[in-house]
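Heads up, one of the protein chains got dropped from this complex, but the rest are sitting where they should.
Labels A and B are assigned to the chains in the order they are written; within every chain, residues are numbered from 1.
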Amino acid sequence: MLRVPSVADMTLVRLLLSVFGLSACLVAAAFGQSPPSDAVARSVALFREAGKVLQHPRCLNCHPVGDRPTQNDTMRPHISRVVRGADGHGPPGLPCSACHHAANYDAAHVPGHTDWHLAPASMAWAGKSLGAICVQIKDPARNGGRDMAALLRHVSEDSLVGWAWSPGAGRTSAPGTQAEFGAVMRAWAESGAHCPPE
Amino acid sequence: MVDGIYNQSYRLPNFLVETIDTPLPVPVYFMRSVGSTAAVFFWESFISDLANRAGIDQYTYRRNMLSHDPLALRVLDVVAAAAHWTTPPAPGHARGISYNCYVGRGGRFKTYVAQVVELAPDGDRLVLKRVFCAVDPGLVINPNTLTAQIEGGIGFALTTALHSRITFANGVVEQSNFDSYPLLAIDEMPEIVPLILPSDRPPQGFGEVVLAPVAPAIAQALLQATGRRIDVMPLPADAFRR
Partner (left out) sequence: MATVTLRINGANRSLEVDGDTPLLWALRDHLKLTGTKFGCGEAYCGACTVFVDGNPVRSCSLPVSQVGNGAITTIEGISGPEAAAVQQAWIARDVPQCGYCQSGQIMSAIALLKAIRKPTDRGIDLAMGGNLCRCATYVRIRAAIHDAARALGG
């Protein structure tokens, strides 16, 4: 099995990516492991790397299973007791925007973005295995109707996704940067977009 | 500390209450219902245990021990009748019954309270559906205010029973706001069925009296539904798992 560097050290990710660009054998040399047996293992390893972001509380909190978002690094149920509502922007009378405004507001510990909302129920990730998330994220029926190109654009350019890397005081940031996350996802797509076992 | 226990009203031929003062490292003071919220939870849960040991229905067991007190029997009978206690609950549902005679102001007033709580299944959890609450507070001058106190008092008690946990670390309280110290929210509020009994007694006290029986009635229902006996407040959230 290919050894995957810790996402805590994104320089390793960069190294991994650039090395992949050259040759898989060099990867083995770089990490002192037996060479990857095939492109599938490499692809899976890339997705596991992306999973460090996908399964980070900054992402899972608003990709909840069920109707209620979670909060904090502990991912406890959201207070106030808001639910997703028909379009992910909260139920009638209690929109997300009642509390979440255009930008993070550290004085009140309330994060913000102009389009603060929940991912649709079809894109629920919380509590799922990385393999299940992988299959789901490729499935246009469960990823908001995106083909791979649109998916890559979404993860690397969407500013609400990007909030995970500037979440305001008191919240841990998703690992790395959005650009690095986008690059890992792109490398995964180009390697055949293989998934870990579910 | 033993409010509602040392002056409890069940007929018990051998009854002794002893207390030991324990110096607490944190200052404590009154909250709504004073000592009875904590004490009556243990006391009524103990009575529930005795009924279970004796293999006698909870309502009947309490009735047997209150036969000397017609006013106590009246609130119990009224609440049991309203809740159709003698008809078993629907499958998956559970009920608990509790009683307290709130003796307030150093014995200057006596208000009788009996409650039945109903738990209903909701997904993988049991939720509070309805609370019947029979009260005899003497002559009622403003039934609207009294009803509001029944509704709000039960809701207040539910915050205590379900949520109010204070913990300490490094000498300070860990809770700081409603995220860590939640209050009951509207979707957790059960239907309340107030049963106000007519009385010739002068008006008695009321603001705090409906709180104490809430937690022990829930605990009794949970024991019946899940087999788990709960002896701490707040009642652990996982105790409501079916």
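Keep in mind that, in the parts below, a residue touches a chain if its C-beta (ideal position, glycine included) is under 8 Å from a C-beta of that chain, and two chains touch if they have at least 3 such contacts.
Just so we're clear, the structure is a prediction, and the values are computed from it rather than from any experiment.
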item	value
Which displayed chains the hidden chain touches across the whole complex	A, B
Sole residue of B:Ile192, B:Val209, B:Leu223 or B:Ala239 that reaches the chain not shown, by the stated touch rule	B:Ile192
Absent-chain contact - pick from B:Gly4, B:Gly155, B:Pro216 or B:Pro234	B:Gly155
Contact set of subunit A toward the excluded chain (per top definition)	79-83, 85, 91-95, 97-103, 105, 107-110
For subunit B, residues in touch with the removed chain	144-145, 148, 151-156, 158-159, 177-179, 183-187, 189, 191-192
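As a convention for this text, only the chains that are shown with their structure count from here on.
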item	value
Computed distance of Cα centres, subunit B from subunit A, in Å	47
Subunit B partner contacts - residues on subunit A that touch it in the complex	71, 79-81
Contact set on subunit B toward subunit A in their complex	178-179, 182, 185, 187
